[in-house]
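Here it is: the structure, laid out below.
Shown here: the complex without one of its protein chains, the others still in place.
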Amino acid sequence: MAKSSKKALSVLTNGFIKENPVLKLVLGTCPSLAVTTMARNGIGMGIATTFVLLGSNIVISLIRKIVPDRVRIPVFITVIAGFTTIVGMLLHAYLPDIYKELGIYIPLIVVNCIIFARAEMFACKNSVGMSILDAIGMGGGFTLALLIIGSVREILGAGTWMGIPLTKDLFDPAIIMILPPGGFLAFGFVVAAIQKFSVLKIKNKEIATGCGMNCAGCAAGNNGGDR
Amino acid sequence: MKEIILIAIAAVFVENFVLSKFLGICPFLGVSKKTSTAVGMGGAIVFVITISSVVTWSVNEYLLKPYELIYLQTIVFILVIAALVQLVETVLKKFMPALYRALGIYLPLITTNCAVLGSALLIAEREYTLLNAVVFGFSSAVGFTLALLLFSGVRERIETNDVPMAFRGLPITLIAAALVSVAFIGFQGLFGI
Partner (left out) sequence: MWDSIIKPTLILFIVCAVITGALAYVNGITENIILVRAEETQKQYRKEVMSEADSFVKINPEGIPEKIAGIYEAYSNDTLAGYVIDVVTKGYGGSMNLTVGINTDGKVTGVIIGDNNETPGLGSKAEETDFIDQFKEVSVNDTLTVVKQNKKSANEIQAISGATITSRAVAEGVQVALDSVKLITEGGN
(Lines give C-alpha, C1' and ligand atoms only; values in the text may rest on other atoms or scores of the structure.)
Protein backbone atom coordinates (compact mmCIF):
# COMPACT_ATOMS: atom_id res chain seq x y z
CA MET A 1 0.00 0.00 0.00
CA ALA A 2 2.68 2.41 1.10
CA LYS A 3 4.72 1.43 -1.92
CA SER A 4 1.91 1.93 -4.42
CA SER A 5 0.91 5.30 -2.99
CA LYS A 6 4.54 6.33 -3.16
CA LYS A 7 4.61 5.34 -6.80
CA ALA A 8 1.39 7.26 -7.41
CA LEU A 9 2.92 10.33 -5.82
CA SER A 10 6.02 10.10 -7.95
CA VAL A 11 3.92 9.69 -11.10
CA LEU A 12 2.01 12.80 -10.12
CA THR A 13 5.00 14.98 -9.27
CA ASN A 14 7.36 13.74 -11.97
CA GLY A 15 5.92 16.00 -14.61
CA PHE A 16 6.27 19.19 -12.63
CA ILE A 17 10.02 19.36 -12.20
CA LYS A 18 12.01 16.21 -12.75
CA GLU A 19 10.50 15.37 -16.12
CA ASN A 20 8.93 18.71 -16.96
CA PRO A 21 7.70 18.14 -20.52
CA VAL A 22 8.74 21.55 -21.83
CA LEU A 23 11.78 22.49 -19.79
CA LYS A 24 13.35 19.07 -19.40
CA LEU A 25 12.02 16.80 -22.14
CA VAL A 26 11.66 19.64 -24.68
CA LEU A 27 8.26 18.46 -25.89
CA GLY A 28 5.48 20.72 -27.07
CA THR A 29 7.76 23.60 -27.94
CA CYS A 30 5.48 25.16 -30.55
CA PRO A 31 2.71 26.29 -28.17
CA SER A 32 5.31 27.09 -25.49
CA LEU A 33 6.69 29.74 -27.81
CA ALA A 34 3.60 30.80 -29.70
CA VAL A 35 1.04 31.59 -27.01
CA THR A 36 3.29 32.76 -24.19
CA THR A 37 3.12 36.45 -25.05
CA MET A 38 1.03 36.84 -21.90
CA ALA A 39 0.95 34.81 -18.70
CA ARG A 40 -2.83 34.43 -18.95
CA ASN A 41 -2.64 32.87 -22.41
CA GLY A 42 0.04 30.50 -21.21
CA ILE A 43 -2.24 29.28 -18.43
CA GLY A 44 -5.18 29.01 -20.83
CA MET A 45 -3.19 26.89 -23.25
CA GLY A 46 -1.77 24.84 -20.38
CA ILE A 47 -5.20 24.03 -18.97
CA ALA A 48 -6.69 23.28 -22.38
CA THR A 49 -3.82 20.89 -23.11
CA THR A 50 -4.18 19.29 -19.69
CA PHE A 51 -7.83 18.55 -20.41
CA VAL A 52 -7.01 16.94 -23.74
CA LEU A 53 -4.23 14.96 -22.10
CA LEU A 54 -6.52 13.84 -19.29
CA GLY A 55 -9.24 12.73 -21.71
CA SER A 56 -6.91 10.95 -24.07
CA ASN A 57 -4.96 9.27 -21.26
CA ILE A 58 -8.17 7.96 -19.68
CA VAL A 59 -9.67 6.66 -22.93
CA ILE A 60 -6.43 5.17 -24.22
CA SER A 61 -5.78 3.49 -20.90
CA LEU A 62 -9.34 2.08 -20.93
CA ILE A 63 -9.12 0.66 -24.43
CA ARG A 64 -5.45 -0.31 -24.30
CA LYS A 65 -6.20 -4.02 -24.14
CA ILE A 66 -8.69 -4.20 -27.01
CA VAL A 67 -6.89 -2.06 -29.58
CA PRO A 68 -4.77 -4.17 -31.92
CA ASP A 69 -1.24 -2.97 -32.53
CA ARG A 70 -1.83 -2.43 -36.25
CA VAL A 71 -4.33 0.38 -35.75
CA ARG A 72 -2.88 1.75 -32.54
CA ILE A 73 -1.62 4.98 -34.09
CA PRO A 74 -4.78 5.94 -36.01
CA VAL A 75 -6.89 5.13 -32.94
CA PHE A 76 -4.68 7.31 -30.73
CA ILE A 77 -4.74 10.16 -33.25
CA THR A 78 -8.54 9.95 -33.53
CA VAL A 79 -9.01 9.97 -29.76
CA ILE A 80 -6.63 12.90 -29.27
CA ALA A 81 -8.17 14.87 -32.16
CA GLY A 82 -11.62 14.19 -30.72
CA PHE A 83 -10.75 15.60 -27.32
CA THR A 84 -8.95 18.56 -28.88
CA THR A 85 -12.06 19.46 -30.86
CA ILE A 86 -14.27 19.09 -27.81
CA VAL A 87 -12.02 21.36 -25.75
CA GLY A 88 -12.00 23.84 -28.65
CA MET A 89 -15.80 23.90 -28.84
CA LEU A 90 -16.19 24.28 -25.09
CA LEU A 91 -13.70 27.15 -25.03
CA HIS A 92 -15.47 28.80 -27.95
CA ALA A 93 -18.80 28.59 -26.15
CA TYR A 94 -17.84 29.38 -22.59
CA LEU A 95 -14.52 31.24 -22.67
CA PRO A 96 -14.60 33.12 -25.98
CA ASP A 97 -11.84 35.54 -24.94
CA ILE A 98 -9.30 32.78 -24.41
CA TYR A 99 -10.53 31.05 -27.57
CA LYS A 100 -9.91 34.21 -29.55
CA GLU A 101 -6.43 34.72 -28.13
CA LEU A 102 -5.24 31.16 -28.66
CA GLY A 103 -6.79 30.91 -32.14
CA ILE A 104 -5.23 28.35 -34.44
CA TYR A 105 -3.09 26.93 -31.63
CA ILE A 106 -6.14 25.22 -30.10
CA PRO A 107 -6.65 22.71 -32.93
CA LEU A 108 -2.87 22.33 -33.01
CA ILE A 109 -3.01 20.74 -29.54
CA VAL A 110 -3.59 17.61 -31.58
CA VAL A 111 0.01 17.55 -32.76
CA ASN A 112 1.44 18.52 -29.38
CA CYS A 113 4.13 15.90 -28.86
CA ILE A 114 3.40 15.70 -25.13
CA ILE A 115 -0.01 14.14 -25.61
CA PHE A 116 1.11 11.59 -28.14
CA ALA A 117 4.21 10.78 -26.14
CA ARG A 118 2.20 10.18 -22.97
CA ALA A 119 -0.26 7.99 -24.83
CA GLU A 120 2.59 5.93 -26.25
CA MET A 121 4.83 5.83 -23.24
CA PHE A 122 2.40 5.79 -20.34
CA ALA A 123 -1.32 5.45 -20.93
CA CYS A 124 -1.12 2.38 -23.17
CA LYS A 125 0.86 0.53 -20.51
CA ASN A 126 -0.72 1.68 -17.23
CA SER A 127 -4.00 1.58 -15.36
CA VAL A 128 -6.60 4.31 -15.63
CA GLY A 129 -5.83 5.68 -12.17
CA MET A 130 -2.14 6.02 -12.89
CA SER A 131 -2.86 7.53 -16.30
CA ILE A 132 -5.02 10.20 -14.67
CA LEU A 133 -2.25 11.06 -12.24
CA ASP A 134 0.24 11.12 -15.10
CA ALA A 135 -2.00 13.45 -17.12
CA ILE A 136 -2.41 15.82 -14.18
CA GLY A 137 1.31 15.79 -13.46
CA MET A 138 2.41 16.28 -17.05
CA GLY A 139 -0.34 18.79 -17.81
CA GLY A 140 0.50 20.67 -14.64
CA GLY A 141 4.17 20.73 -15.55
CA PHE A 142 3.32 21.99 -19.02
CA THR A 143 1.09 24.71 -17.58
CA LEU A 144 3.79 25.68 -15.08
CA ALA A 145 6.39 25.99 -17.85
CA LEU A 146 4.06 28.10 -19.98
CA LEU A 147 3.23 30.28 -17.00
CA ILE A 148 6.93 30.89 -16.31
CA ILE A 149 7.79 31.72 -19.92
CA GLY A 150 4.61 33.77 -20.30
CA SER A 151 5.35 35.75 -17.13
CA VAL A 152 8.91 36.53 -18.19
CA ARG A 153 7.73 37.72 -21.60
CA GLU A 154 4.76 39.71 -20.33
CA ILE A 155 6.69 41.48 -17.57
CA LEU A 156 9.66 42.39 -19.76
CA GLY A 157 7.75 42.93 -22.99
CA ALA A 158 4.56 44.63 -21.88
CA GLY A 159 5.36 45.72 -18.32
CA THR A 160 2.34 43.89 -16.97
CA TRP A 161 1.61 40.57 -15.32
CA MET A 162 -1.80 38.97 -15.83
CA GLY A 163 -2.81 42.36 -17.19
CA ILE A 164 -1.78 44.20 -14.01
CA PRO A 165 0.65 47.06 -14.72
CA LEU A 166 3.88 46.42 -12.84
CA THR A 167 6.78 48.35 -14.23
CA LYS A 168 5.16 51.62 -15.23
CA ASP A 169 7.76 53.88 -13.63
CA LEU A 170 10.68 51.47 -13.61
CA PHE A 171 11.46 50.91 -17.28
CA ASP A 172 9.93 51.04 -20.71
CA PRO A 173 8.90 47.54 -21.72
CA ALA A 174 11.06 45.89 -24.38
CA ILE A 175 8.56 45.08 -27.10
CA ILE A 176 10.91 42.51 -28.59
CA MET A 177 9.98 40.14 -25.76
CA ILE A 178 6.41 39.79 -26.97
CA LEU A 179 7.51 39.57 -30.59
CA PRO A 180 8.57 36.16 -31.93
CA PRO A 181 12.30 36.48 -31.05
CA GLY A 182 11.30 37.10 -27.42
CA GLY A 183 9.77 33.63 -27.34
CA PHE A 184 13.04 31.99 -28.25
CA LEU A 185 14.97 34.29 -25.90
CA ALA A 186 12.75 33.75 -22.87
CA PHE A 187 12.61 30.00 -23.43
CA GLY A 188 16.39 29.87 -23.83
CA PHE A 189 17.07 31.81 -20.66
CA VAL A 190 14.55 29.86 -18.58
CA VAL A 191 16.13 26.57 -19.66
CA ALA A 192 19.60 28.01 -18.98
CA ALA A 193 18.51 29.04 -15.48
CA ILE A 194 17.20 25.56 -14.84
CA GLN A 195 20.38 23.96 -16.11
CA LYS A 196 22.34 26.28 -13.85
CA PHE A 197 20.45 25.41 -10.69
CA SER A 198 19.41 21.91 -11.49
CA VAL A 199 21.20 19.10 -9.73
CA LEU A 200 20.25 16.74 -12.51
CA LYS A 201 22.08 18.44 -15.33
CA ILE A 202 20.92 17.19 -18.66
CA LYS A 203 23.77 16.09 -20.81
CA ASN A 204 24.56 18.06 -23.90
CA LYS A 205 23.70 15.24 -26.23
CA GLU A 206 20.23 14.67 -24.89
CA ILE A 207 19.23 18.30 -25.12
CA ALA A 208 20.43 18.85 -28.61
CA THR A 209 18.22 16.10 -29.99
CA GLY A 210 15.28 17.27 -27.92
CA CYS A 211 11.75 16.90 -29.12
CA GLY A 212 12.52 16.48 -32.76
CA MET A 213 14.13 13.16 -32.21
CA ASN A 214 11.88 12.24 -29.34
CA CYS A 215 8.65 12.63 -31.24
CA ALA A 216 10.39 11.61 -34.32
CA GLY A 217 11.66 8.51 -32.65
CA CYS A 218 8.23 7.48 -31.48
CA ALA A 219 6.54 8.34 -34.74
CA ALA A 220 9.16 6.45 -36.68
CA GLY A 221 8.91 3.46 -34.38
CA ASN A 222 5.17 3.48 -34.72
CA ASN A 223 5.10 3.68 -38.42
CA GLY A 224 7.58 0.87 -38.52
CA GLY A 225 5.14 -1.24 -36.57
CA ASP A 226 2.36 -0.17 -38.85
CA ARG A 227 3.77 -1.48 -42.02
CA MET B 1 -1.05 37.63 -60.17
CA LYS B 2 -0.02 40.34 -57.72
CA GLU B 3 -1.97 38.61 -54.99
CA ILE B 4 -0.19 35.32 -55.59
CA ILE B 5 3.23 36.94 -55.45
CA LEU B 6 2.27 38.73 -52.25
CA ILE B 7 1.03 35.53 -50.64
CA ALA B 8 4.23 33.74 -51.62
CA ILE B 9 6.57 36.43 -50.33
CA ALA B 10 4.57 36.87 -47.14
CA ALA B 11 4.58 33.14 -46.48
CA VAL B 12 8.32 32.77 -46.99
CA PHE B 13 9.58 35.86 -45.19
CA VAL B 14 6.99 37.86 -43.29
CA GLU B 15 5.02 35.13 -41.61
CA ASN B 16 7.73 32.52 -41.69
CA PHE B 17 6.34 29.34 -40.14
CA VAL B 18 9.24 28.72 -37.81
CA LEU B 19 10.46 32.17 -36.97
CA SER B 20 7.23 34.08 -36.60
CA LYS B 21 4.40 31.56 -36.31
CA PHE B 22 6.26 28.95 -34.27
CA LEU B 23 5.01 26.04 -36.33
CA GLY B 24 7.35 23.09 -36.68
CA ILE B 25 9.74 24.07 -33.92
CA CYS B 26 10.46 20.44 -33.04
CA PRO B 27 12.11 19.52 -36.34
CA PHE B 28 13.64 22.99 -36.41
CA LEU B 29 15.52 22.24 -33.20
CA GLY B 30 15.84 18.53 -33.89
CA VAL B 31 17.22 18.21 -37.40
CA SER B 32 18.93 21.53 -37.98
CA LYS B 33 22.25 20.29 -36.64
CA LYS B 34 23.67 19.48 -40.03
CA THR B 35 22.98 21.17 -43.33
CA SER B 36 22.48 17.85 -45.12
CA THR B 37 19.70 16.66 -42.79
CA ALA B 38 18.13 20.10 -42.94
CA VAL B 39 17.90 19.80 -46.72
CA GLY B 40 16.36 16.34 -46.48
CA MET B 41 13.75 17.40 -43.93
CA GLY B 42 13.00 20.57 -45.86
CA GLY B 43 12.47 18.63 -49.07
CA ALA B 44 10.11 16.20 -47.37
CA ILE B 45 8.14 19.07 -45.82
CA VAL B 46 7.80 20.97 -49.12
CA PHE B 47 6.56 17.82 -50.78
CA VAL B 48 4.01 16.87 -48.13
CA ILE B 49 2.67 20.37 -47.38
CA THR B 50 2.10 21.12 -51.06
CA ILE B 51 0.14 17.91 -51.58
CA SER B 52 -1.71 18.23 -48.30
CA SER B 53 -2.75 21.80 -49.19
CA VAL B 54 -4.57 20.49 -52.26
CA VAL B 55 -6.12 17.53 -50.46
CA THR B 56 -7.23 19.30 -47.28
CA TRP B 57 -8.52 22.25 -49.31
CA SER B 58 -10.67 19.91 -51.41
CA VAL B 59 -11.89 17.97 -48.39
CA ASN B 60 -12.80 21.20 -46.64
CA GLU B 61 -14.48 22.77 -49.64
CA TYR B 62 -16.37 19.77 -51.07
CA LEU B 63 -17.03 17.65 -47.99
CA LEU B 64 -16.94 19.58 -44.73
CA LYS B 65 -18.50 22.86 -45.85
CA PRO B 66 -21.47 21.52 -47.89
CA TYR B 67 -22.44 19.04 -45.18
CA GLU B 68 -21.88 21.49 -42.31
CA LEU B 69 -19.25 19.32 -40.72
CA ILE B 70 -16.75 22.07 -40.01
CA TYR B 71 -16.58 20.93 -36.41
CA LEU B 72 -14.89 17.74 -37.63
CA GLN B 73 -12.17 19.78 -39.34
CA THR B 74 -9.30 19.03 -36.96
CA ILE B 75 -9.96 15.31 -36.78
CA VAL B 76 -10.46 14.93 -40.53
CA PHE B 77 -7.39 17.00 -41.41
CA ILE B 78 -5.06 15.12 -39.11
CA LEU B 79 -6.30 11.74 -40.36
CA VAL B 80 -6.05 12.88 -43.98
CA ILE B 81 -2.49 14.07 -43.36
CA ALA B 82 -1.54 10.83 -41.61
CA ALA B 83 -2.97 8.75 -44.46
CA LEU B 84 -1.38 11.02 -47.03
CA VAL B 85 2.07 10.67 -45.50
CA GLN B 86 1.72 6.89 -45.61
CA LEU B 87 0.55 7.05 -49.20
CA VAL B 88 3.36 9.36 -50.29
CA GLU B 89 5.82 7.04 -48.64
CA THR B 90 4.48 3.95 -50.40
CA VAL B 91 4.29 5.65 -53.79
CA LEU B 92 7.78 7.11 -53.51
CA LYS B 93 9.20 3.77 -52.46
CA LYS B 94 7.69 2.06 -55.45
CA PHE B 95 8.09 4.57 -58.24
CA MET B 96 10.84 6.97 -57.21
CA PRO B 97 13.31 4.99 -55.15
CA ALA B 98 16.01 7.64 -55.48
CA LEU B 99 13.79 10.35 -54.01
CA TYR B 100 12.59 7.89 -51.39
CA ARG B 101 16.14 7.23 -50.28
CA ALA B 102 16.71 10.97 -49.89
CA LEU B 103 13.47 11.85 -48.07
CA GLY B 104 12.30 8.50 -46.74
CA ILE B 105 13.49 8.65 -43.17
CA TYR B 106 12.00 12.11 -42.67
CA LEU B 107 8.53 11.26 -43.92
CA PRO B 108 7.22 9.40 -40.85
CA LEU B 109 8.23 12.35 -38.68
CA ILE B 110 5.94 14.65 -40.59
CA THR B 111 2.59 13.35 -39.32
CA THR B 112 3.25 14.85 -35.92
CA ASN B 113 4.67 18.04 -37.39
CA CYS B 114 2.48 20.99 -36.59
CA ALA B 115 3.60 22.85 -39.71
CA VAL B 116 1.56 20.53 -41.95
CA LEU B 117 -1.65 20.70 -39.91
CA GLY B 118 -1.00 24.37 -39.24
CA SER B 119 -0.85 25.24 -42.92
CA ALA B 120 -4.01 23.24 -43.61
CA LEU B 121 -5.84 25.08 -40.83
CA LEU B 122 -4.55 28.50 -41.89
CA ILE B 123 -5.66 27.86 -45.46
CA ALA B 124 -9.15 26.94 -44.25
CA GLU B 125 -9.31 29.91 -41.89
CA ARG B 126 -8.25 32.42 -44.52
CA GLU B 127 -10.61 30.99 -47.11
CA TYR B 128 -8.03 30.90 -49.89
CA THR B 129 -8.90 29.76 -53.39
CA LEU B 130 -7.31 26.48 -54.51
CA LEU B 131 -4.53 28.26 -56.38
CA ASN B 132 -3.79 30.58 -53.46
CA ALA B 133 -3.88 27.62 -51.10
CA VAL B 134 -1.27 25.73 -53.10
CA VAL B 135 0.92 28.81 -53.41
CA PHE B 136 0.60 29.46 -49.68
CA GLY B 137 1.35 25.86 -48.74
CA PHE B 138 4.33 25.59 -51.04
CA SER B 139 5.79 28.96 -50.05
CA SER B 140 5.31 28.31 -46.35
CA ALA B 141 7.20 25.06 -46.70
CA VAL B 142 9.93 26.82 -48.64
CA GLY B 143 10.10 29.38 -45.83
CA PHE B 144 10.37 26.55 -43.34
CA THR B 145 13.23 25.01 -45.32
CA LEU B 146 14.94 28.37 -45.62
CA ALA B 147 14.80 28.86 -41.85
CA LEU B 148 16.08 25.34 -41.29
CA LEU B 149 18.98 25.84 -43.71
CA LEU B 150 19.98 29.25 -42.38
CA PHE B 151 19.84 27.95 -38.88
CA SER B 152 21.82 24.80 -39.55
CA GLY B 153 24.61 27.10 -40.77
CA VAL B 154 24.44 29.06 -37.54
CA ARG B 155 24.43 25.89 -35.48
CA GLU B 156 27.41 24.36 -37.20
CA ARG B 157 29.38 27.36 -36.01
CA ILE B 158 28.02 27.28 -32.46
CA GLU B 159 29.33 23.72 -32.12
CA THR B 160 32.91 24.95 -32.10
CA ASN B 161 32.28 27.84 -29.71
CA ASP B 162 33.05 27.89 -26.03
CA VAL B 163 29.62 28.38 -24.49
CA PRO B 164 29.07 28.97 -20.74
CA MET B 165 28.07 25.78 -18.98
CA ALA B 166 24.47 26.75 -18.24
CA PHE B 167 23.83 27.72 -21.86
CA ARG B 168 25.17 24.57 -23.47
CA GLY B 169 22.81 22.63 -25.64
CA LEU B 170 19.26 23.88 -25.93
CA PRO B 171 19.57 27.42 -24.44
CA ILE B 172 22.27 28.66 -26.80
CA THR B 173 20.39 27.09 -29.70
CA LEU B 174 17.25 28.98 -28.72
CA ILE B 175 19.11 32.24 -28.31
CA ALA B 176 20.68 31.81 -31.73
CA ALA B 177 17.19 31.13 -33.07
CA ALA B 178 16.05 34.38 -31.46
CA LEU B 179 18.73 36.28 -33.37
CA VAL B 180 17.76 34.68 -36.69
CA SER B 181 14.17 35.54 -35.84
CA VAL B 182 15.12 39.19 -35.22
CA ALA B 183 16.58 39.27 -38.72
CA PHE B 184 13.26 38.07 -40.11
CA ILE B 185 11.33 40.81 -38.32
CA GLY B 186 13.08 43.12 -40.75
CA PHE B 187 10.86 41.69 -43.48
CA GLN B 188 7.68 42.82 -41.74
CA GLY B 189 7.43 46.17 -43.43
CA LEU B 190 8.09 44.61 -46.81
CA PHE B 191 5.61 45.47 -49.57
CA GLY B 192 3.24 46.85 -46.97
CA ILE B 193 1.96 43.40 -46.20
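Here the chain labels run A and B in written order, and each chain numbers its own residues starting at 1.
Everything that follows uses one rule, which is that contacts are C-beta pairs under 8 Å (C-beta built on N, C-alpha and C of every residue); 3 or more make two chains touch, one makes a residue touch a chain.
Bear in mind that the values here come from a model prediction, so they are computed numbers and not experimental data.
Peer 1: Which of these touches the unseen chain: A:K100, A:K168 or A:K196?
Peer 2: Here the residue in touch with the unshown chain is A:K100.
Peer 1: Among A:K7, A:R70, A:K168 or A:K196, which one touches the chain that has been omitted from the display?
Peer 2: A:R70
Peer 1: Just to verify: which one of A:V26, A:L133 or A:L179 makes contact with the chain not shown?
Peer 2: For the chain that is not drawn, the touching residue is A:L179.
Peer 1: So which of A:N41, A:N126 or A:Q195 would be touching the chain we can't see?
Peer 2: A:N41
Peer 1: Using the touch definition up top, pick the residue from B:V59, B:I75 or B:L146 that touches the left-out chain.
Peer 2: B:I75
Peer 1: Considering the whole complex, not just the chains shown, which residues of chain A touch the missing one?
Peer 2: For chain A, the residues touching the absent chain are 35, 37-38, 41, 63, 66-68, 70-71, 74-75, 78-79, 81-82, 85-86, 89-90, 92-94, 96, 100-104, 154, 157-158, 175, 178-179.
Peer 1: Please give every residue of chain B in contact with the chain that is not shown.
Peer 2: 15, 71-72, 75, 122, 125-126, 188-189, 192-193
Heads up, the rule we're going with is that only the chains that are shown with their structure count from here on.
Peer 1: Per the centroid of Cα atoms for each chain, what is the distance between chain A and chain B, given in Å?
Peer 2: 21
Peer 1: What residues of chain B sit close enough to touch chain A in their complex?
Peer 2: Residues 19-31, 33, 71-75, 78-79, 82, 86, 105, 108-109, 111-114, 117-118, 121-122, 125, 165-175, 177-179, 181-182, 184-185 of chain B touch chain A in their complex.
Peer 1: Please output the residues of chain A touching chain B within their complex, sorted ascending.
Peer 2: Listed in rising order, the residues of chain A that touch chain B are 26, 29-31, 33-34, 73-74, 77-78, 81-82, 84-85, 88-89, 104, 107-108, 110-113, 116, 176, 179-185, 187-189, 191-193, 195-196, 202, 204, 206-213, 215-216, 219-220, 222-224, 226.
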